[in-house]
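Here the complex is missing one protein chain, while the rest keep their positions.
Up next, chain A:
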Amino acid sequence: MLRASLRQISAALKEGQITPTELCQRCLALVRSTQFLNAYITVAEETALKQAEESEKRYQRGQPLGELDGIPIAVKDNFNTAGIETTCASNMLKGYISPYNATVVQKLLDQGAVLLGKTNLDEFAMGSGSTDGVFGPVRNPWSYSRQYKEKSIPRSDSEPENSNWVIAGGSSGGSAAAVSAFTCFAALGSDTGGSTRNPAAHCGVVGLKPTYGLISRHGLIPLVNSMDVPGILTRCVDDAAVVLGITTTYIFVCSMSLFRRLSQSKLNSIYPIYIFLFFSVSCHVSGSLAGHDPKDSTTVQDIFQPFALPTLTDVSKLSIGIPKEYHVPGLSSEILAVWSKAADLFKNAGAKVVEVSLPHTHYSIVCYHVLCTAEVASNMARFDGLEYGHRSDMSKSTESMYAATRREGFSDVVRGRILSGNYFLLKQNYEDYFVKAQKVRRLIANDFVKVFGSGIDILLTPITLSDAIPYVEFIKEDNRTRSTQDDILTQAANMAGLPAVNVPTALSERGLPIGLQFIGRSFQEKQLLTVAKWFEKQVQFPMIQLEEVKKHDDGVLQHQKSASFS
């Protein structure tokens, strides 16, 4: 039952095969028995059960709120949740209880979702391994799968089996692990440079990063405001569509005309997508995560209309672009093979598959470094210990209190980014670094505009350089090096604000997931997910086989048969 997809479990709830309370209790039990994964920072058992109880009453009355009613979900611990601790895996916010819900959290709750808890991450989402938070690293559930155990060779006899576990990827590693280990049916992550897609790839789940501006960021504790997007992690593409609200599709009259202006807009504009500031007129859009939020001025103003995600049968009209710049040094031969196999799959099905060029891609890392650290330096300025969060006992002077608070509250990684960001923003450096980085960002975004303008519908790329590596290997390099290596294939989509999704594709030789990335046009989530769904069906990615889950689950419903793609 726990291994079912969101839509399947939703149907089971409707049919009364299981009650929301039973479902919630089972999930909570699994959360407890998989505690060693360290996927959750906070488990909100009490409120979750209360929410499940409410949901149960609605089902009893025959008035469930929708597909999400009674569905256990998890939320990355950088989204504000009223009454439940929000820590960002930082000493700075340890014990901080927000007085309000992030818009996305509120929307999920409004639809009856049951919030199990808050998931682990790198401190303030700065990282690519979910290893750099104050609550310790997240362990990839696949480390404990039969698939991995069978294929991995113990490193040496002296080392315990335990040291072989692999990272979950990051920074939304807790959310990816939570979905992958079947403790919840969907989870929210955030994606600034790949933070949803990267752990999704390593944990073998679907990870969607929607178009910038489609989903409200209000209540998401920011990393880089101009790139952050709430991400959605689910077991399959259909589920991601349900959570996004793509059971609803939308009319993009306004955005498309704006999007066309993108190519004409100036090089140093901060927005990859041309967004106008409109004055909010109070309006309420319910039923989906997507849509304008009067509390977030960077969300688009469009109105949504219901539409189901279609099942694609014919791909012959599709044009798939293979960007050659994504063939980067360090890309494992295994990933390369999976990538080209996927391209062949489309070709054989009649789609047009063409090599395309995104020439400015390799500037993206250094450009991202400048823009990211600059915004980090600015966003972190509010953590001074006065209004909320950690405050040092140092009371010699205001300035010394600030300094001690920030030294005690932030990790080296965070402080390092603040320091470089402030350097780039200094008056004498601003033009040379920040402004130039903005221009490069525009060039990167324009690369995509050109490619999509040439008739390409979807880009197909790898998402990680290799499968997940063991934690002990991962921590041999510092956070900055790792982030640089790991974001290389995902970052550009954030620069350009484009929607992108990880689809679990195959298992590596070591029995670990490999995912591929589809990048779509702005606001064309429906097209993107339709293609992803077709691909998902073709590759038949195997289900993770976990002992812990078997113990908790009756195994009645299985959403996919394990057939291998490779």
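The working rule: a contact is a pair of C-beta atoms (placed from the backbone, for glycine too) under 8 Å apart; a residue touches a chain by one contact, two chains touch by 3 or more; residues count from 1.
Following the convention adopted for this analysis, contacts and distances are computed from a predicted model.
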item	value
Chain left out of the displayed complex - its UniProt protein name, from "RNA polymerase II transcription factor B subunit 2", "Glutamyl-tRNA(Gln) amidotransferase subunit B, mitochondrial", "UDP-N-acetylglucosamine transferase subunit ALG14" or "Actin-related protein 2/3 complex subunit"	"Glutamyl-tRNA(Gln) amidotransferase subunit B, mitochondrial"
Hidden partner chain, touching residue among A:Asn80, A:Asn446 or A:Gln545	A:Asn80
Contacting the left-out chain in the complete assembly, out of A:Ser33, A:Ser297 or A:Ser319	A:Ser297
Residue of A:Pro20, A:Gly207 or A:Gly389 touching the missing chain in the full complex	A:Gly389
Hidden partner chain, touching residue among A:Pro64, A:Gly112, A:Gly189 or A:Gly219	A:Gly219
Residue among A:Thr311, A:Thr398 or A:Thr481 that touches the chain left out of view	A:Thr398
Where the unshown chain meets chain A, residue by residue	79-80, 86, 88, 93, 95-100, 102, 217-222, 224-226, 269-271, 275-281, 294-298, 301, 374-375, 377-378, 380-384, 386-391, 395-399, 401-402, 422, 425-427, 430, 434
